[in-house]
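A single protein chain has been omitted; all remaining protein chains appear in their positions.
By letter and in written order, the chains are A, B, C and D; residue numbering begins at 1 in each of them.
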Amino acid sequence: MSFLSRHTLARHTLLLLVAAMAVLALTYGLSPYRNYQLATMAAYLCATAGLTVLVGLSGQLSLGHGALMAVGAYACALSSAELGDRGTTGPLLLLVPLACAIVATAVVGAVVGLAGARLHGPYLAGLTLTLTIVVPAITTTFADQLGGDQGLSVLVEPAPVGLGATFPLERWQAWIACAAALLTVFLLANLVHSRFGREMRAVRDDEVAARLAGINVGRTKVIVFVVSAATAGLGGGVLAVLTQAVSPGAFSLAFSLFLLMAVVIGGIGHLAGAVWGALLLVALPELTGSLADRIDASPALAERLDGNLSLLVFGLVLVLVTILFPRGIHGLVTTAFGRLRRRTPDSPPGTTAARPSTTTTSTESIDA
Amino acid sequence: MDRFIFLTVDGLARGAVFAAFALALVLIWRGARIVNFSQGAMAAASTYVAYSVTTATGSYWLGLAAAILSGLLIGAGAERLVMRFVDARQPLNAVIVALGLVLVIQAVLGIVYGSEYRPMKVPFSRTPLSIGDQALLSPYDLFVFGTVVVVMVGLGWAFTRTDLGLTMRAAAFAPDMARLLGVNVGRMLTLSWGLAGAVGGLAALLVVPTELGAHPHATDLVFVYAFTAAVVGGLDSPIGAVVGGLGVGLVLSYVSGYSGSDISAVVILGVLIGVLLLRPSGLFGHTSARLV
Amino acid sequence: MSDSLLAVRGLTAGYGGAPVLQGIDLDVAAGTIVAVVGANGAGKTTLLRALCGTIPVSAGTVTWDGDPLRGTRTEDLVRRGIAHVPEGRGVITELTVEENLRLGHVWRKDKADGRRATDEVYEMFEPLTRRRRSAGHQLSGGERQMLAIGRALVARPRLMMLDEPSLGLAPKVSAQIMALLKRRCDETGLTVLLVEQNVRSAMSIADHGVVLSLGRVVASDSADRIAADDDLRHAYLGF
Amino acid sequence: ACGGGSDSAASAPGVTDTSIVVGTHQPLTGPAAAGYSTISPATKAYFDYVNDNGGVHGRTIKYLVEDDGYNPANTQTVVRELVLKDKVFAIVNGLGTPTHTGVLDFLKTNKVPDLFVASGSRSWNQAEKYPTTFGFQADYTTETKVQATYIKENLADKKVCFLGQDDDFGQDALLGLTQVLGEDGVAERQKYVTSNTNVAPQIGKLKAAGCEVVSLATVPGFTALAIGTAARLKFQPQWISTSVGADYATLSAALGEAAPLLEGFLSTNYLPSAFDDSDPWITLFKKINKDYNGDKPFTGNTVYGMTVGYLFVQALQETGKDLTREGLVETMESGALDGPGLTSPRYSKDDHAGYGGAQMAKVTGDSQAYFGPVYATDDQEGTEVAVFDGEATTPPAKGIPAAK
Partner (left out) sequence: MNIETHVTPCDGSRSGAHLTVQDVTVQFGGLTALSDVGFEVRPGQVLGVIGPNGAGKTTLFNVVCGFTRPQTGHLTLDGRPFRPAPQRLVRSGVSRSLQGLGLFPGLSVLENIVAGAGGAARTGWWSGLLALPRTDRDERELHDRAAALIDELGLGAHAHAQPGTLPYAVSKRVALARALVSEPRLLLLDEPAGGLGHDEVLELAELIMSLPSRGAGCSVMLVEHHVDLVMQVCDELVVLDFGRVIATGTPAVVREDPAVAEAYLGAEVDV
């Protein structure tokens, strides 16, 4: 135990392995459609995890993460087409495009991050918001390369034959996506628990004091933006692989805003919150949709209710959840968990789940 | 040259409505320190009210009054019934709730009015008056300009010169302190939202007839451009909103006219980055904040 | 004790967890200066906050001029004659000096007197005169403190609650302020509830002193006697 | 049909002895819902009509309509939901070029028949690459080739210009014009994007260039915007629009008081005109609209939706009781379908496009009526635009295609 609390890498790797096993087992229990949903959720998780770190911990508001995902998706599509032309097959056809997605988005993120480093609140929001309307503009301007509105299709190989002929494609997709998501969360968890994680929260809280503490505020902001963009790019790339297609319409302004909603409702600034958020992005539309489907109406009314009713429910849920659980689902869960723990007599006083684990190392040494 | 004048005039006319909308955003930013993402949807709702009233009575002006009044009520209602209960310690929650409101409002509009575009009337001709061979502004454009200027001057005056404006700003900047100074912060917030709703409703009523007509999503893009305009101008400044709005209108017009409308969004982004790099709080924002 | 302007009985209040203030009794007679002193963390600021209703009160009564004060909303206090200069000044930094001062009296019907009071403030705090149109965030620490005090004065309150007014002020200015408060009390019947770290200067102008410790009143007596009580000083005030 | 031995009817996804489940993706909400959200209810109404009349080979058709908001990402999800979770037998009339393009690969992998895609893109006609996907509309190129032929014959000395959406819709449409009129035949070409509702700069340019005929590849809202803006700029060319943006009911509603500007407005179309009460198809569809569609306004979209329904029922009838996905695709390729169109759909082994012809229509007074010959052609460069020599079909008894 104390070995684990002293070695972040060992602790996080262990968690990673446990999570991977759990996901693996899960994919065998799910139907193809559920596996596809799991895969989509994992792709979203790449983006929401990066976004929650960016917004919640470094204090930079991005309304354009959907656009960054688009960059990743297009990079993935273009590079897979290029590789396809060269006759590449096998794992390279998957890994290289995803790497391209990460790199391309990181570069774009660096540019935006540099431009945005001096901006605050709504000004950064305005800048990133504009990114989302630029995506379709760029795809139509370079329609020959980017396929315009219609987008590009992505060259994807089926599941490896080694897995057997009847192995469902969706399970394979879930593996790919979950691997990417776990890796993302693992790295982000490392980062958040490191010195850099503390520094970005310091920058968020008070830029002047942060500078006086020797923190290079601009650099910190840009790095977080780049990291966050890279994870969004990976998410976009994975999404492209899952759907075998990219098009500008899939990365609309609304999508970017939904990503933000997801991280806030999940519990901003917490990776666990990002998981909740990604889950919501996948599950909530389906739930509200099926709820709305229950209602039987005359043809004339049905035409108007169709779609709109589930939007209405969706909107109401967002409003209510945000008001009732201001710290998001993660906050709700930790509070409930904390209450449960407090009732158990042998738990040490004053420990809360929200405390970063690095501090526990020296808690003892100080209190002693 | 003719073409340049044509594009300039066209861009200004278009920019004026962005400016009107940006003013509503500035109003709420000054009065409540949040960017109201539901401004567009609220304004769309007001235009539908105006549409219904005008259809029922045949009078544009009654519709206009209805748009302003309903905007006021919708804005104030959103604050009293929803935004007031949002945890102020979580700065983003208000944004998320506003986005939730967008969905709710648009869904309700879709259910009530369906998803077809409803054409709306304009009170004055949209045929441009021309001098010689050169088509210039239409009477309607002049009407829009006049309205925008009146709103801008009115807001600027109200905010800086009147006691009400002062208390509204105080309530927005420092609610706790304002309370100690006798400001009824809740009422000020309601008022800010109401006024912003009214200005937004008015702005939407100016712009929607020039586009495809009333629609739950009719103001989505206008919102985006108006937000950009407000950011360019500086969210605290009514003049900035107008300058930003006209600027965005001109850029869109020149780019579509000289190069092709597909890259206009890219140019807007370029302008935005350029302005913000030089002035991180917009053209008319304060930049000389003392740090320590 | 019905002659006191402000009467506090059994006030218990805090920040969610265990209460910070535990059964405070306090009387402030009209036209007097009552100084509340105590070590850091004793609950002085919390007391003023509880009186203003900015934190929830769990028990006790507060009577203002014979009427119960609980239930009065914070924003109505000024209209009832209570002004509060909170700890940390509360200058609205986005507004200019002029606007901050105007805010102090916007609610008053008597505009002319509001302007007169503003002029008096400018006269008193010369640095503010030079900075009329500067935004609050441009001011130095001491200038902000002056502004906060001035803003409370223009409301022409009957009771002024000041939380460490001398914080960040040059000795000369803080002496001026103390003198001013004393003068206003004598001349216009102003009542002052003063929280101060600087016990000596507080007691020098106060009529009555209250010592807080760990959220309780441990001594309440005339200022002279408090100042002279060595045991008290050693036990609670540290000198 | 001749499905493989193991593919008995019961094992085809979505098919039982008493029902067939099919699905579609449509924009019911969002900015693109305008003009499209009335199509799927019309199709459903036709299916309900058939179901009430005994169904197809004893099976009732269940039509699952999923809202994708014209967002390709949503399309991905809802189509997978339909195929993997709801196990639909086929996707019918999935709407939109960018939306549907994204699911082609998925539908192909899962061998799902993908019939009557609702868009005039040429992408659906790739029999080699996407063997289960079939188009429906006359593609944009076909329509503009017919327009160009009309221009050549009737407006020969006029200056012809073009305004089109900045995507494949506009490109394909422009292609048809230039194929017939030559590269120089189209003097000024302007594009617009849906994200910018101000088309004055483009219209100004067309006016300045002295255009006399303007061919439009625009969605209805932008057709109305273009006409309205042009009138403000005192520019009144002869407009010729593709069917996408030419529905008179929609346009006159959008123009409101300015609707008289539509007088003389030309367009092409490939389905019976909703205004033509003498057409037996229209009589049939109006009756179904009254009984099964809440008697909603009868527009071109209603005709469109019901035509899709009719063609699908016909395909099922032709395939027979022993229903398999392979069988359905074979029926499609057999060329047996002959729906209400002005020409018949041209489906064959290597042609998966839809209707292969169109006719000119003109707005006079309060209605939009066809005139002149029906032309048949396809999207290929070399193919002539010829007068269609086939006969217009008429509805069968009761309006339900007969079983094979």
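What we mean here is this: a residue touches a chain if its C-beta (ideal position, glycine included) is under 8 Å from a C-beta of that chain, and two chains touch if they have at least 3 such contacts.
These figures come from a predicted structure and were not determined experimentally.
Taking every chain of the complex into account, the omitted one touches A, B, C. Here one chain is not drawn; of C:Arg73, C:Lys111, C:Arg130 or C:Arg183, the residue touching it is C:Arg130.
Residue A:Gly197 is the one among A:Pro32, A:Pro97, A:Gly148 or A:Gly197 that touches the chain not shown.
Residue A:Val217 is the one among A:Val108, A:Leu155, A:Val217 or A:Leu239 that touches the chain missing from this view.
Where chain C meets the omitted chain, the residues involved are 15, 39-41, 45, 87-88, 127, 130-131, 138-143, 145-146, 164, 167-176, 197, 199, 237-239. Mapped onto chain B, the interface with the missing chain covers residues 288, 291-292.
Although one chain is hidden here, its contacts on chain A can still be listed: residues 6-9, 12, 187, 190-191, 193-199, 201-202, 204-206, 208-217, 223, 227, 350, 355-356, 358-359, 361-363, 365-367.
Methods note: only the chains that are shown with their structure count from here on.
Among the pairs B-C and A-D, the greater number of C-beta contacts is found at A-D. Averaged C-alpha coordinates put the centre of chain A at 50 Å from the centre of chain C.
For chain B, residues touching at least two other chains, in rising order: 106-107, 110, 114-115, 220, 262, 264-265.
Multi-chain contact residues of chain A, defined as those touching 2 or more other chains: 133, 136-137, 140, 303, 307-308, 311.
In terms of which chains touch, the assembly is arranged in some other way, matching none of the line, ring, star or all-to-all patterns.
Here the chains touching each other pair up as A-B, A-D, B-C, B-D. Interface residues of chain A facing chain D in the complex, by the touch rule stated above, are 31-33, 36, 40, 133, 136-137, 140, 143, 148-151, 153, 158, 169-170, 239, 242-245, 247-252, 254-255, 285-286, 289, 298-300, 302-303, 306-308, 310-311. Every residue of chain B that touches chain D in the complex is listed here, in rising order: 2-3, 6-7, 10, 14, 106-107, 110, 114-121, 126-128, 135, 138, 210-213, 215, 217, 220-221, 252-253, 256-257, 260-262, 264-265. Interface of chain C with chain B (complex): residues 52, 54, 73-79, 83-84, 86, 90, 92-95, 99, 102-104, 106-107, 135, 137-138, 151, 155.
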